[in-house]
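Omission of a single protein chain aside, the complex is shown with its protein chains in their original locations.
Which chain is which? They are A, B and C, in the order written, and residues in each are numbered from 1.
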Amino acid sequence: MLIYLAMETEMNQLKLDLRKFTKDRNWEGFHSPKNLAMALSVEVAELVEIFQWMTEEQSKDFDCLNDLKDEIGDVMIYLTMIADQFNLDPIEMAKIKFKKNEKKHPKYI
Amino acid sequence: MLIYLAMETEMNQLKLDLRKFTKDRNWEGFHSPKNLAMALSVEVAELVEIFQWMTEEQSKDFDCLNDLKDEIGDVMIYLTMIADQFNLDPIEMAKIKFKKNEKKHPKYI
Amino acid sequence: MLIYLAMETEMNQLKLDLRKFTKDRNWEGFHSPKNLAMALSVEVAELVEIFQWMTEEQSKDFDCLNDLKDEIGDVMIYLTMIADQFNLDPIEMAKIKFKKNEKKHPKYI
Partner (left out) sequence: MLIYLAMETEMNQLKLDLRKFTKDRNWEGFHSPKNLAMALSVEVAELVEIFQWMTEEQSKDFDCLNDLKDEIGDVMIYLTMIADQFNLDPIEMAKIKFKKNEKKHPKYI
């Protein structure tokens, strides 16, 4: 019971912070799911840009983490905002999709 | 104290599940940060595809949630896997970036 | 003179074909620049998908060209349609941008 409440608190806090941030700036009119999907794709491209000219090996050894942290943060923010438009939780959706992936790709025996 | 442990459990469980899933299928060699960034961008495009021909109003009223749930789940899965390559937590990164955004965009008074 | 006319014909034919195709299907209402930009990004992701799990070497040796041809065609189609909304020509824009790139990145001597 305590554990369930705690998880709720963690996820909900980010959602509530983002709702308040948007409302305080009168940006709600801009945040249609369509626009948020576009913004999400732009943030992901900024993450892709970090790695575009690296070899795979170089990408594994990448250690200028400040830029990467910002981009991961931005992608998570926009994903949370899109999901929140439909009262969905990204982590819960990942868990459900993960179960499907396990069935779709059975492990080698 | 209990709350902190509970949050750890929640986030870590998804990470650990994804690590095990990857290892069980011998896919670790494919999962360089470079490749995962490409895969993330492909999953985001599948989310964008849902809304591309809708008006903003139609995107707000969208109610065929099953496809959307899958795509949000896929984006969250790949974002978690990239972050995990660098021992980063997407929700923590979102919170840190959120603090920066608050300073960058002060609210109207 | 003959050369100029010929180039016009080549580029204009694709534009005119795409305009007629759109009009014949009553899709003009869907083809706002915003929507076409989304569609372009979706088509590019399908091209990215082809290479996402390959090494760079494998991507150089890739020889299942039918899928790639389709995706290059789709990207060119949407790029032409966006450009045409503003009476712009993609090849002309490439030439102008190329001149800028030459100045921005002088060659090693």
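By our rule, a residue touches a chain if its C-beta (ideal position, glycine included) is under 8 Å from a C-beta of that chain, and two chains touch if they have at least 3 such contacts.
In this text, all values refer to a predicted model and were calculated from it rather than measured experimentally.
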item	value
Missing-chain contacts mapped onto chain B	34, 37-38, 41, 55-56
Absent-chain interface as seen on chain C, which is shown	2-3, 5-7, 9-11, 14, 17-18, 21, 24-26, 32-35, 37-38, 40-41, 44-45, 47-48, 50-51, 54-57, 59-60, 62, 65, 68-70, 72-77, 79-80, 82-83, 85-86, 88, 90-91, 93-98, 100-102, 105, 107-108
Where the missing chain touches chain A, by residue	30, 35, 38-39, 41-42, 44-46, 48-49, 51-53
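Here is the rule we use: only the chains that are shown with their structure count from here on.
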item	value
Same or different residue numbers at the chain A/chain B copy interface, by half rule	same
Centroid distance [mean C-alpha coordinates] between chain C and chain B, Å	30
Distance from the mean Cα position of chain B to that of chain A, given in whole angstrom	3
Multi-chain contact residues (two or more partners), chain C	38, 41
